[in-house]
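All protein chains but one are shown at their positions in the complex.
Here the chain labels run A, B and C in written order, and each chain numbers its own residues starting at 1.
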């Protein structure tokens, strides 16, 4: 509900882009799990502006301060809360957007919803900056999953504009990704993806993309039909990010074009271990994990803030107007969104895992 | 959680395919809304086997009995419960699937989860039959939405196997669909879609597809960031149906290939009324409705039950085996799934609508 | 929310007193627990009219029909649903109460809330009859608790009108109660309680009372601060029953009169086992169970339906009027409410127990 999500694990996200601070309260964590804060900061840096191709030049350290829930470096089991101070804010960049709403942003809908009472500076609570606390929660979930059941979560970009990379679903054994968001960093695909972003930037434009996230080592038998499933939870989480327009699992929308004989994942004992011959289902049947890698895709729209002149309206004069958006914006948010998607998968997996007991 | 969904509106779905009955409890409905039961039965018939191309020959009336919540033809405001008796069951068709699990079904994962205690007959609680009570709830939600805010929900099939139809997103003003699931019933596309199903059937195979659902007349300003949104709720609902592998809104995964300048929905006054020039966002910005038609797509995998011989394992002997599935199965469930997707959209919309008040 | 309760375990109660059926869906039960249906029927009979002192002469078998969730006598782990048909209904007894509301009933508040759309017959969804499905769920929870952790739930009446019995909190080791609701069945206290009820009946009046419920064998370390506690859950459940006006734990309101030195439960090793020297806390400190018996009290108001003439209003004419209530009513519902309170404790305990895992 609202900015609160979860079942066993609950996260409550707060903050506006240009207010005093953003943050998150994570409730329901198991106790006694050692948390490596440096590792979390590293995850936050993957999302931080300026560290990825095509990102805004607004540079923020995004250093989280732990307010509660860690004691002697371990989770206490009671709520873990953090805040990230907002420091490098240029509020004047955003003046007037409640009157002449930016296309593709929540300026107009927020006005309908909150009757001009929401904080409009920097997009307020709708800002992409709010994915930082979500990512923090996800980074904690990653560490807890690793400690509790050996599960690891990865991700890579499989599309930027017109350039696509191969889904891990196709591979017998996926290549463990490097630190880069571009899975095949040293290949021509990565280079072409970066070119796609660079070209959009030069055009005062932006470009969208698709990320793919995967979890290995997640135990089978987790989840409950109908709606207590990783699929439902992950989709719910991801659609909380305004730029997300599609979520899929395994072969995703491709399944629609297939015959059952092509699409069914067959069961097989191989070296005494049960597995599926393919992973078109993305790790689930009937909402319950089957022990295969969990695999999901998330489509992100191009950043709506672009330098080009666009059509909009003036809500005061009721007349059509032109708008040109200045300021610091990403030509492509997909590289920065990747760790967020990984974190959301970790949150969905951990929430399901904590419900495994009977 | 589990088989319970919702925030303001709650549905609790129960039943196994071959148990005494399936049904649903709907809690949180507004009081005093006239419900046309004949209309609901009509919706259930759209989902009923035998009434659509490619569906199973198991014929069931699927007539719901109202147990509570309606009085003098109107909602009381207290829980509306219904049951649908299971009558035409052939349980012997399903013997043994807990030992030699069917590929693409939940036989194996249910065994991991419930340690052989779940009802395996006809897929038990995992059966597609359980979409009937979800559809019932959705059909009620449709009528309540219509009465409360004039919203209407439609749907059509936009892909069957290799044949695709045009998304309503592309059209200036979508054609109001006929009763048929095939939006362009009398066109060559509808014929080719039916051919695609027929061909799969003749091959003892099945085929997948994509449905698109739309709501017109839904007011702007409904929903709250981050997770109290129609997008999150609809995705959560749809992924509760085992055959669903992807959910998207507006232009869906297409946004990934676009530039921002192409994708942004611009605002415009036209005849004194504010609207977007396009509907790539599918009716939402930042999780809040913008007054445009709500538009979503759902990908369904091909029915896993096919007549062809498939690979599987024997979980007792730990050996690889072949399996051939007999019995009554759909070559394509997409036409029957369409009203379910419409119903889920109505549920997500109504849940959001009921939270509009402050 | 509404008629849906729970966290890990969820119950969704439906039905109106004089509609086709009442019932409940129980979601989140562990799988594979053998359920003795005869035992549940016995519990329902403790609540059934006509079987207890002072109860109405309306006799109903109240036999539940299981619709789903049991297979081969065991829980499947998917939703367990039951219905109880309403057979012996005299709706004419209740005509007109929406115009001249009965004092102490929900007639007036239901009219405010549902604008005359609720089913008024027999109190509709507000009827005490709706405690039957709650009790069913509680009786299932009792059996699951017994099977999973050896916990047993008991109860007795500690007050009827002016007659009180001793709380189990005072006793070193409580006497295991007999089948009767009157803990000390063969003592003078039980006789005096029954006299209290009989005297009220002869006066065309009714009388209230207090029940005490206890659980033995509930493990320590269960529950989470602040609100995921048995205390919060049990209170929430009990206040869902309209006749309940107070809920307390351990020494209850008595703690207010005490010094800390009297009230603190001290810790002690006795025969190598850790226990508290007293049980003033009722089995919890900080919302977490401490291994002592769980002990709670619930106050029930006298049945509002009495034969005596009472003051009320006519909501149509806006004039004050007299009302005399005819029909079949309990002079004291406390004996019938006792198993419901036990069941609610079992539900709260099981919900907490299912959340124990990390």
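Miscellaneous remarks
Quick note on the criterion: contacts are C-beta pairs under 8 Å (C-beta built on N, C-alpha and C of every residue); 3 or more make two chains touch, one makes a residue touch a chain.
Predicted, not measured: the structure shown is a model, and the values here were computed from it.
Although one chain is not drawn, the whole complex shows that of A:31, A:87 or A:188 it is A:31 that touches it.
Within subunit B, the residues in touch with the undisplayed chain are 8, 28, 30-31, 77-78, 148, 224-225, 354-358.
Seen from subunit A, the chain kept out of the figure touches residues 1-4, 10, 12-16, 19-23, 25, 27-28, 31-32, 65-69, 71, 74-81, 83, 113-115, 117-119, 124-125. Taking the complete complex into account, residues 1-5, 7, 13, 101, 103-110, 112-113, 125-126, 130, 159-162, 200, 203, 205-210, 220-229, 231-233, 235-237, 239-242, 245-253, 255-269, 272, 274, 277, 280-282, 284-291, 297, 299-306, 308, 310-313, 315, 318-320, 355 of subunit C touch the chain not shown.
We take it that only the chains that are shown with their structure count from here on.
Here the CA centre of subunit A is 26 Å from the CA centre of subunit B. For the pair subunit B and subunit C, the distance between mean C-alpha positions equals 39 Å. With each centre defined as the average position of its C-alpha atoms, the distance from subunit A to subunit C rounds to 45 Å.
Looking at subunit A, residues 224-225, 355 sit in touch with two or more other chains.
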